[in-house]
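One chain of protein is taken out of this complex; the other chains stay put.
Here is chain A:
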Amino acid sequence: MVEINTIKNKLKREELYAKEKAAKARSKRDRRTALAKEESSNPEKKEKRLAENVPNTLENTREFDETMVDEDEEVAADEATDEFSKYFQNGLTPKILITTSKGPSASVYEFATELVDIFPNTHFVKRKPQFEMKHIIEFSKNRDFTDIMVINEDRKEPNGLTLIHLPDGPTAHFKLSSIALSKDIEGHGRTSSHKPELILNNFNTRLGHTIGRMFTALFPHVPEFQGRQVATLHNQRDFIFFRRHRYVFKNAKRVNLQELGPRFTLKLKWLQKGTFDRKGEHEWMFKPEMETSRRKFFL
């Protein structure tokens, strides 16, 4: 057998390459059809194959993290009495204040409108330049708010979200990216004012738990199922993806999803103990030097 790449004639070489490629594709197709036929008659085989054939991904080969939470009495006792216990234990209804950085631009207002739409019992307040965050926190405490959301912007685009849990903190700051407002999503549905259901994915470490609890405490306890709206916060490789859908029952068997929007992505930059203070103590802070490996995740 002559190596194809040693053939001098270009036309001949091309022809042989094409033939070889076609043969390969044919054999692959044949193999797959044979496999499909076999598996259609024997579905167990398919299940077995799918169970065995798990590709390696960054997530399933992530570096060992000792702070991973699975049923630990001590951690449970800690969480039972932490800053969110008023929501989880006493069933407090969240009341959220949304505001912006000073001198906001139009795009920030648009994004804020979307946020108001997502979280029930939210109040948007225009940021007045004479009030510092410290004051706003005090005012909100006096008015029984449970959380403050501050949208930050850079070059007239929202780029950061600070989440302050009241009255005792903690404060989390996220980088905000990949924003798609509802109107930009093709085929998006109209939202209703029902309380949404909440899906939180992959908040598994001790830090992730805290962040997950923080997001949970933004939504009322009992969703209104007739609204069929679901808000999802999906953590993948430390990026938190927000999506909102409505499920639509096609018939007794099929369910369709209709996206409502907006979409945005959050990445935790720091978590501070207590309410926001520029000089406050940080419980966790991202530093570039912590990225020692592509398989190291913190949430």
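Going forward, a residue touches a chain if its C-beta (ideal position, glycine included) is under 8 Å from a C-beta of that chain, and two chains touch if they have at least 3 such contacts; residues count from 1.
Note that in this section contacts and distances are computed from a predicted model.
*Asks:* One chain is missing here; what is its name in UniProt, given the choices "Sperm-associated antigen 6", "DNA sliding clamp PCNA", "Ribosome biogenesis protein NSA1" or "S-adenosyl-L-methionine-dependent methyltransferase"?
*Replies:* Result for the unshown chain: "Ribosome biogenesis protein NSA1".
*Asks:* Using the touch definition from the top, which of A:38, A:63 or A:78 touches the missing chain?
*Replies:* Of the listed residues, the one touching the omitted chain is A:78.
*Asks:* Write down which of A:27, A:42, A:67 or A:201 is the residue touching the left-out chain.
*Replies:* Hidden-chain contact among the options goes to A:67.
*Asks:* At which residues does chain A meet the chain that is not included here?
*Replies:* So the residues of chain A touching the missing chain come out as 66-67, 72, 74-75, 77-78, 81, 132, 134-135, 138, 206, 273, 279-285, 287, 289-290, 298.
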